[in-house]
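Of the protein chains in this complex, one is absent; all others appear in place.
Entry: subunit A
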Amino acid sequence: MRSGRVLAALAAAVLTAAGCGGGDDGAAASTAEASPGGPTGTVTVFAAASLTDVFTDLGQRLEDDHDGLTVQFNFAGSSALATQLTQGAPADVFASANGTQMAVVTDAGLADGEPAVFTANVLQIAVPAGNPAGVTGLADFGREDLTLAVCAPEVPCGAAAEDVFAAAGVTARPDTQEEDVRAALTKVELGEVDAALVYATDVVAAGDAVEGIAFPEAEDAVTDYPLCTLAAAPNPDGARAFVDLVRSAEGQQALEAAGFRAP
């Protein structure tokens, strides 16, 4: 527990240092209006890896708005997080990248109330900058001469990939089935694959090294993201504050900027 706090403090220090460029003015303004009775302490958020950038940003904003509040994140694959939660890991909020893993948590009686879908994601084709292999659409995933990555069928982005391939009638010939979407994206960034099927948000997060190609069949596998506070939350006030921020107009705007779409 103690080392957890130290880690959280360290993480907060790093985030503050990293984010000091743009946030100073806003932080000063919002600290002034922060209510004295607001949430304090540490909020622990277990969130799907695809939420890393936008949740880190929102957590920073929440800390700026509430003196004495620290937001600590555990970003990982949704199924790993669900396993950790059912094994008793202490957390206040769980944001899953799919309904199945949320169901694991609600079925175990760990959620406080009904989870709500707060955002959604669709697949995109990620290609290295400049698209050297000239990939144009989903049909290119059937080409033998390209080096292609998809997610493994065991993980959510792989299941979604199977859905769009089935809908499009494409027999995919991937060279590798990646263990998660970031691993697939890394291979695009390194230029080691010609294309990978990842989420639209991953393409945004990757910046200039990666280009995204939207394709119509993606509508057949829209991934909803549910979110809940946990019944055994050590910091229920902080948990509510974080969930409220995510669902507010400000939170939704941040999500859209990161490539997510409204649910």
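By our rule, contacts are C-beta pairs under 8 Å (C-beta built on N, C-alpha and C of every residue); 3 or more make two chains touch, one makes a residue touch a chain; residues count from 1.
Following the convention adopted for this analysis, contacts and distances are computed from a predicted model.
Chemist: Could you check which of "PadR family transcriptional regulator", "Potassium transporter", "Polysulfide reductase NrfD" or "Molybdenum transport system permease" matches the UniProt name for the chain that's left out?
Modeler: Not shown, but named in UniProt as "Molybdenum transport system permease".
Chemist: Among A:N74, A:N131 or A:T186, choose the residue that contacts the chain missing from this document, as touch is defined above.
Modeler: A:T186
Chemist: If I consider the whole complex, including the chain that's not displayed, which of A:G59, A:G77, A:G212 or A:G259 touches that chain?
Modeler: A:G77
Chemist: Can you say which of A:T40, A:N131 or A:Q177 touches the chain missing from this structure?
Modeler: That would be A:Q177, which touches the missing chain.
Chemist: Among A:T40, A:N131, A:T147 or A:Q252, which one is in touch with the chain left out?
Modeler: A:T147
Chemist: Counting contacts across the full complex, list the positions on subunit A that touch the omitted chain.
Modeler: 77, 79-80, 83, 147, 149, 152, 154-155, 174-179, 183, 186-187, 190-192
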